[in-house]
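Just below is one structure, and these are the notes that go with it.
Heads up, one of the protein chains got dropped from this complex, but the rest are sitting where they should.
Going in written order, the chains are labelled A and B, and every chain counts its residues from 1.
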Amino acid sequence: MPEAVREPFADPAHQRDAVALGMWAFLGQEVLFFGVLFVFYTSLRVRHPELFAAFAPRLDWRLATVMTVALLISSFTMALAVRFAFTRARRSLVLALSTTMILGAAFLALKGWEYAHHFEHGETPQIDLAGLGRGPGLATFFGVYFVLTGFHALHVLGGLGALGWLAVAAWRTPASDLRGSPVMAVGLYWHFVDIVWLFLFPALYLAGRLAP
Amino acid sequence: MNHESPAPTIAAAFLALLALLALTATTVALAFLELPPAVHVALAMSIAAIKAGLVVAVFMHLMREAPATRLVALVSVILLSILMLLVVVDVRHLGGG
């Protein structure tokens, strides 16, 4: 039989405090994890600004704006979910978590549609292995685009999994047993993923001058 | 008991959401203007940083956390700045590809 998990904490406030510190330390490493991608992006943009002027207009800024709005609203509903978890409002909690999930899923669906669209038009990151002297070009730009947005999308997907787990747990748990810390931890993660997108949006979609 | 909800009140969260939406509209509108590329980038990234700050302060209630927690968050951002700065300095000094 597995040993019972020992909670080394004296009281819930102590535990919440420790979970917050642990989660922020985790997000600190996420900052550096995504930071590598942004340094990659910046070094490319410094060396080859012409690529961004030429190819950024191929990205659909209207669609991206809709996706930004979806993520922002999902952050709002996530903040509400944390509040409901601590006040043990079970029905509101399940509702807020579900809304967050629907918005996150909508974001991913739009992202998938966008990816499919790019692949249809040959806007892929694969470099031509055979062609010598091919130089920086469309594949370079779409390389940075797919790598950056891809890692972000994977994080959204992970967040959806965590939210689903929370929602099921909240559905099954009597209101009096609800614990705020897990919801808060997932919430911090979700907001962080939102922040990454807040930088990706102007970095990629608004990199060239927009035309009406 | 201070394990009361660390999350923002519904009103505060809603105000933050409105501000974030307004800033999104602003950054999109600015992208239509005819400005030097450097100014474009600086404006867009500044607005993104403000939005990130809003999310951190309101949704992620960082200011209500313990000093150690705030320090960890700050250190990670400083380190990323160091990496970014020194790599960009190196790339600039090399010039070209």
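Keep this in mind: a contact is a pair of C-beta atoms (placed from the backbone, for glycine too) under 8 Å apart; a residue touches a chain by one contact, two chains touch by 3 or more.
Just so we're on the same page, contacts and distances are computed from a predicted model.
> Mind telling me which option in "Transport permease protein", "Cbb3-type cytochrome c oxidase subunit I", "NADH-quinone oxidoreductase subunit H" or "5-oxoprolinase subunit PxpB" is what UniProt lists for the chain we can't see?
"Cbb3-type cytochrome c oxidase subunit I"
> Would you mind listing the shown chains in contact with the chain that isn't displayed?
When the full complex is considered, the omitted chain touches A, B.
> Among A:Leu37, A:Leu80 or A:Ala167, single out the residue that touches the unshown chain.
Checking each option in A:Leu37, A:Leu80 or A:Ala167, the one touching the absent chain turns out to be A:Leu37.
> Please pick, from A:Gly28, A:Gly104 or A:Pro202, the residue that touches the omitted chain in the full complex.
Answering carefully, the residue with contact to the hidden chain is A:Gly28.
> Considering the whole complex, not just the chains shown, which residues of chain A touch the missing one?
1-3, 5-6, 8-9, 14, 17-18, 21-22, 25-26, 28-30, 32-37, 39-40, 43-44, 47-48, 51, 125-127, 129, 132-137, 139-140, 143-144, 146-147, 151
> Where does chain B touch the missing chain, residue by residue?
66, 68, 72, 75-76, 79, 82-83, 86-87, 89-94, 97
One rule holds in what follows: only the chains that are shown with their structure count from here on.
> Which of the residues in chain A end up touching chain B in this complex?
By the definition above, chain A touches chain B via 11-13, 15-17, 20-21, 24-25, 27-29, 31-32, 35-36, 38-39, 42-43, 46-49, 53, 61, 65, 68-69, 72-73, 75-76, 78-80, 82-83, 85-87, 136, 180, 184, 187-188, 191-192, 194-195, 198-199, 201-203, 206, 209-212.
> Within the complex, which stretch of chain B touches chain A?
Touching chain A: residues 1-10, 13-14, 16-17, 20-21, 24, 27-28, 31-34, 37, 40, 44-45, 47-48, 51-52, 55-56, 58-60, 62, 65-66, 68-69, 72-73, 75-77, 79-80, 83-84, 87-88, 91-92, 96-97 of chain B.
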